[in-house]
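The complex appears here without one of its protein chains, the remainder shown in place.
Up next, chain A:
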Amino acid sequence: MSTHWRTVRRSLAAGLVASAIMASPTLPAIGALGTTAQDEGKAEIELWFDTTGGAETAECIVANVVDPFNEGSDSTVVNATMQANGWQATRTALAGGGGPDIVTTPGPSWAIELANAGQLLPLGAYAEELGWGERFVPWALSLGEVNGELYSLPTEQETMVLYYNKTLFDERGWELPATLDELTALSQEIADAGVIPFAHGNQEWRPANHWYLGEFLNQAAGPQKVHDFLTGAAQLTDPEFVAAVDLLTQYQQNGWFMGGLESYYTTTTDEMHATFGDGGAAMLIEGTWFLSDAPSFFGEEAGNTNEWGWVPVPSASGEPTFDLGIGSTYSINPASANPDAAAEFLDYLFSAEAQGRLLAECASAPAPIDLDDSAMAGIDPRQADIIQQLNAAAEAGNYGYLMWTFFAPKVDSFLTENVERVWAGEMTSQELLAEAQAIHDEEVADGKVPPIPQRGA
């Protein structure tokens, strides 16, 4: 089946699903779980959540986490509400003195803003009582601290990897790259063969720019250098960072991302994945969230016989480096009437049992907690491999820094927006990074940069 028709089919299917959900009398099951007679007398807490996977993933989360919790708890019932643009809704509600009992944010930097404004409850006492300090990996839990106090818990440990169309690679005899030089040479070879090297596009999700920019900063300049920048020991204007942005610009201007900048800007997420699955493009640099979508674009469901594989994104040195990030954070609203009940739910949500089920049933990236090998049973071995290698790198402290987790929001936003001007030739990499450094300095002075864990921690 062609990319075009599958994309059309998916669009229609998405429309039908959306219509069905809107019309469905079962919507309250997702929109807001109703309480039953057996829930009477229990403390009720509100949870607003958002997923990139849409209604299907939302149902899966409710079925595998919220429902089992409600059935098992003697004292608490969770009313879960799927909120599109949940962050905006939450922020507005909090500003008005309301909002859900459990507050979710898009990442640690956002949680810092709320914590500084007194809109999050300190979690230190709960962490001590419930043993969260031992459960979470140290680097991740420290991201939720503001002035030494814990305010948020991280979920969805993410990294970026280089996915490749294994069938296409096998057919063409292309070698997997380990270094950036090899990746550059391979991209040229693929383009010469008439295939698009990378299936990338940002039509639907403009911030996709920071996936690539973050990867090039970490892999070309090195994670130690990025750490130095984040801790004030290096400047973004240093030659290593300028060279990294120049390299990304070269990739863009060569047309290696989806065939050219103009296509990159007009390619939707489904189109880029379909092009990758069909073999129209050979590689894809994307986060671990792609794993839940991969079966839709490879194999029987996608109407092709292609296979995908993965390697770490090549680095300048050739040493495999995983850049770490957090998908979102969970906190407790200080205005909550039942903070203990909210903590009880968070304790369950971040248990190995619930995270294992989310991983196995919903293909969701697990929170950065210690999961044993049994949690990997039944999941795609390639996904298990990524998680295990990522955990090993994180434990060894040998990891890079994804922009949306470790950079101040304003710096991230500035770079994400304005790197397009570098690609368009309207400004230089040096100018972009100099402005970003100035913004970073202001953000550091204002205490808006997340705490950066020590390397090797």
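One rule holds for everything that comes next: contacts are C-beta pairs under 8 Å (C-beta built on N, C-alpha and C of every residue); 3 or more make two chains touch, one makes a residue touch a chain; residues count from 1.
Going forward, contacts and distances are computed from a predicted model.
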item	value
Protein name (UniProt record) of the chain left out of view, among "Transcriptional regulator", "Large ribosomal subunit protein bL19", "ABC-2 type transport system ATP-binding protein" or "N-acetyl-D-glucosamine ABC transporter, permease protein 1"	"N-acetyl-D-glucosamine ABC transporter, permease protein 1"
Hidden-chain contact residue, picked from the options A:Ala191, A:Ala243, A:Leu261 or A:Ile379	A:Leu261
Contact partner of the left-out chain, one of A:Gln83, A:Thr104 or A:Gln119	A:Gln119
Touch list for chain A against the chain that is not drawn	4, 7-8, 11, 88, 91, 94-95, 113-114, 116-119, 202-203, 206, 261-266, 271, 409-410, 413-414, 417-418, 420-421, 423-424, 426, 448
